[in-house]
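Data block below; observations after.
With one protein chain held back, the other chains of the complex are shown just where they sit.
Think of it as A, B and C in the order they're written, each chain with its own count starting at 1.
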Amino acid sequence: MATPAAAAHAAHEHHEPQSFWRKYVFSLDHKVIGIQYTVTALAVGAIGLVLSWLMRLQLGFPGAVGAVNPTNYYQFMTYHGLIMVVYLQTAILLGGFGNYLIPLMIGARDMAYPTLNMLSYWTYLLSVILLLAGYFVPGGPSGGSWVLYPPQSITAGTPGSGLGITLLLASIAVFVVSATMGGLNYITTVLQMRTRGMTLMRMPLTVWGVFISAVVALLSFPPLFVAGVMLLFDHLLGTSFFIPTVNVLGTVLPHEGGSPLLFQHLFWFFGHPEVYVVILPAMGIISDVMATHARKPIFGYKAMIVSMAAIGVISFIVWAHHMFASGMNPFFGYIFAATTLVVAIPSAMKTYNWLLTLWKGSIRFTTPMLFTIGFVSTFVIGGLTGLFLGNVAVDLPLHDTYFVVGHFHLVMGVSAILAMFAGIYHWFPKVTGRMMNETLGKIHFFVTFLGAYLVFFPMFLMGFQGIPRRYFSFDLVAFAPSGLDAVNAMVTVAALAVGAAQLVFVANIVWSAVRGREADANPWQANTLEWQTPQIRPGHGNWGPKLPEVYRWPYDYSVPGAARDFIPQNEPEVAVVSPAAGPEPEGAGR
Amino acid sequence: MTEHQQAAVAGGRRSAWREIVADFSRDVRTYPFGWSKAMMWIFILSDLFVFGGFLAAYAGARMAATQPWPDRGHVFSLTIGGAEVPLLLIAIMTFILISSSGTVALSVAASHERNRSKTAALLGLTLVLGACFLGMQAYEWTHLIHEGFLPSSNPAGASQFGATFFMITGFHGTHVVIGLIFLARVLLRVLRGYYDRIGTWEQVEVAGLYWHFVDLVWVFIFAFIYLI
Amino acid sequence: MHGHADHVDHSEHQAHLPVGVYLRVWFMLFILSAVSYFVDYFQVEPLPLRWVLIVLLALIKAALIMNYFMHLGSERLSLVYTILLPPVLILALAAIVIAEGSYISMIRALFGG
Partner (left out) sequence: MMTMTTVITGIAFVAVHLVLAYFVFRYSGRQKAEHVEDNPRLERTLLLITSLLIAIMLVPGLFAYSQVIAKPSDRLVVEVLGEQWRWNYRFPGEDGIFGRTDVRLITSDNVFGIDPADPTGADDIVIVGGPLYLPVNQPVLLQFRSKDVLHNFWVPEFRVKIDAVPGTVTESWFTPTREGTYQAACAEYCGVAHYVMTSEIHVVDAAEFEQWLAALPTVAQAQE
């Protein structure tokens, strides 16, 4: 076979002696890159978590931490948002899970273009460094909030409106480049490098989730890049894309005729699909973990894929629901309210299918399974509250109140993080060859899950009272109800507890990686290919001399008449061929 | 045309659908070529969104601008023998870029025949044409800046004109530079017989795809920024 | 199940257009560029017609480049649709942004912004 893919395979099989640097630092191996992504993202995420504590302390116990003032409060707010959405969640779910799992799950030796993959990680690291560098420049980091609305983000009334915002925009542009390099690899690998027998309709839903998410990312990040470049030009070159004639704090700025709404359209054309970039891989992970730990095929496999694809497509035409109160053309309200509520339908379908997967299953209460069940709960409440915000007339009173904070934290913050934890507990044995501690894991789950409800549920009630978000203090807010201080204090305590639970998680990871119980080759008795590698911790090239061949879909759990309650994808014939041996490749896609 | 497509034409819409389903339900590969070509096509799609975003933003900024939009025919005119010819330089630049696209297409055709000297010669010609294009763009920029057009302001109306012009043509010019580097690398490899050694000349086609895309974008820049 | 050897062959066989086709397309592109240039040069009236003509000519040129130079016409339909369908989304962005721009300019005209 004289194809480039075959040539690439041959190149991978050719083992060269590798130095330490080549093997663990500038590695081309997708598994090492995936771990690099995960560790970096978790480290940045820890910073984001600490920032949220500082904000919560100010809100719950005003003045208790004397060092928090409005300036650094808004800087914390900006960095918390950006870190959590972009540098933690996008990076870990696409870069971490995507890199580690895609080649293993589809039976490839590596990504299509390993060098590009390595560059993707190092570019990501550069974007993180640029982001954090904001704290070491005069004027400090930007306090422009994560949406960076001009003119506010680049004018004098906002902290860090000098070098801080420049670094932030540069960091975002570099991140887009990194995500593009990664996304190209994921998509190409999934489309062109599957093993024999691995049709698209036999791929695990995790791969489907990451694949669709990568497509969405590849098409939605460009407008962010465009908006970032234009904002940078406005800031550095004095162009007037987004800035009309304004008088900021007594100074008339040399801009004329720009439109702040243009930025918002470009930003949210990225911003809304970004939510699904994060949640689609999470949905995939949840589906796989749930099927494995409930010992049951995922219910409605095709419906799951169709709804993920539908969510991916519709997510591109709903963006202006973030702008119902922005003063845009009022007619848009009708269009975007309608498209937004339509997106609820595929999301609801997924929820039904998860419930029906649990139905009549044999549920094992392992830690990954607990996180999975927690995900379904937070996803449901997050999604249902989205119905308030998508419907334009209902949104207006709730817009920019704590209702919104509660909604997006539950649906894309907590849910995606719970899925991330489910994934880490589930695949940790694959990565390290050791199991994670179950007791610590359960403590971690219950504190995180119940704590998240205690933190974010009261926010819905605060939102109904009209309490605006992004407030440093509520001292001057006359319409704040008398109990607000008590509620805020309670929320802060719960948030600190949730934060402390993450220390348990870190301790668990470190301890288990060194001392944990040694894992079997297939500890969860799963069907997917990554558990069928010749070594427990797959070596370079993953599969030894011969690639696996796939004979069935990944959800042959509890097949009637089979000897075991699972049949791995690469197992050719079993004694009793079940009637439900997965969709035939030829029938797929109809 | 492949047999598959002849069948598709004969069978009409139903078999077109069947062809798509067949591709997407196959194992190993969805598209019948190597991953580098697939990756380039997907990159082109993503880059299309970057340029689409730029052009959409340009439209939005231009419509909302409070000052009148300058007359491009006048701004980009060259004076030949005392007469002002509007957009002459741009017309020549368009001519050159289209020609370079043609030479790359011929070069890719030659690469299918594995004709090393012909492929290399045509690639070299493309490089020369691309460099000419860049040189003329550099001339155009200096000319404009000399006349007082800057990203932040211009003497002939809305400042968004200069801003969008320099941003979009600059971004396109960056693509041309990258394309030249890419083509030069492929040219070297053709000359060294690298593609004969690895057994596939697909890289020439991949580089060609990228270069055509740069040309494709120019078609829209020419229409939207200079003409409309 | 298809073996994959038969697909590999397509990549070597496809896209063999005769050189004459490239030259004809090349020539067409020049003509179309010249036509759009003269549409602008002679300031064809009314204005909307001029714009429609210019956009139409640009689209025809783009179609020629994609179909013949990039060989999209002789690729599998799965690739053709993968490349041609998603840009609808960026057109949606453009449409909304343009509508927004005209709304803002209307408001500015109304209130002297």
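We take it that a contact is a pair of C-beta atoms (placed from the backbone, for glycine too) under 8 Å apart; a residue touches a chain by one contact, two chains touch by 3 or more.
On a predicted model such as this, the values are computed, not experimentally measured, just so you know.
Of the listed residues A:A309, A:L387 or A:A513, the one in contact with the hidden chain in the full complex is A:L387.
For the chain left out of this panel, the touching residue among A:S19, A:T115 or A:S362 is A:S362. Taking the complete complex into account, A:A348 is the one of A:V137, A:A309, A:A348 or A:A513 that touches the chain left out.
Screening C:V35, C:V88 or C:I107 against the full complex identifies C:I107 as the residue touching the chain left out. Contact between chain C and the unshown chain involves residues 104, 107-108, 110-113.
On the side of chain A, touch with the chain left out of the figure occurs at residues 70-71, 74, 143, 145, 149, 151-152, 155, 157-159, 243-250, 252, 257-261, 294-297, 299-301, 303, 325-327, 330, 333-334, 337-338, 341-342, 344-345, 348-349, 351-353, 355-356, 358-365, 373, 376-377, 380-381, 384-385, 387-388, 391-394, 396-397, 399-401, 465-466, 468, 470-474, 476-479, 557-560, 565, 580.
The working rule: only the chains that are shown with their structure count from here on.
Under the stated contact rule, the graph of chain-to-chain touches is complete, every pair of chains being in contact. Remark: the per-chain Cα centre closest to the mean position of all protein Cα atoms belongs to A.
Averaged C-alpha coordinates put the centre of chain B at 12 Å from the centre of chain C.
Once the centre of each chain is set as its mean CA position, chain A and chain C turn out to be 35 Å apart. Annotation for chain B: residues touching 2 or more other chains are 24, 26-31, 34, 42, 45, 49, 52-53, 56-57, 60-61, 64-66, 202.
In chain A, 2-3, 196-197, 219, 223, 244, 259, 262, 265-266, 269, 585 are the positions where the chain touches two or more neighbouring chains simultaneously.
Chain A makes touch with chain B in their complex at residues 2-5, 7-8, 112-113, 180, 183-185, 187-189, 191-202, 218-223, 225-227, 229-230, 233, 237-241, 244, 254, 256-259, 262, 265-266, 269, 550, 585-586, 588-590. Listing the residues of chain A that touch chain C in their complex gives 1-3, 196-197, 219, 223, 244, 259, 261-262, 265-266, 269, 316-317, 320, 328-329, 332, 585. Put simply, chain B touches chain A in their complex at residues 21, 24-31, 34-36, 38-39, 42-43, 45-47, 49-50, 52-54, 56-57, 60-61, 64-67, 151-153, 158-160, 162-164, 167, 198-200, 202.
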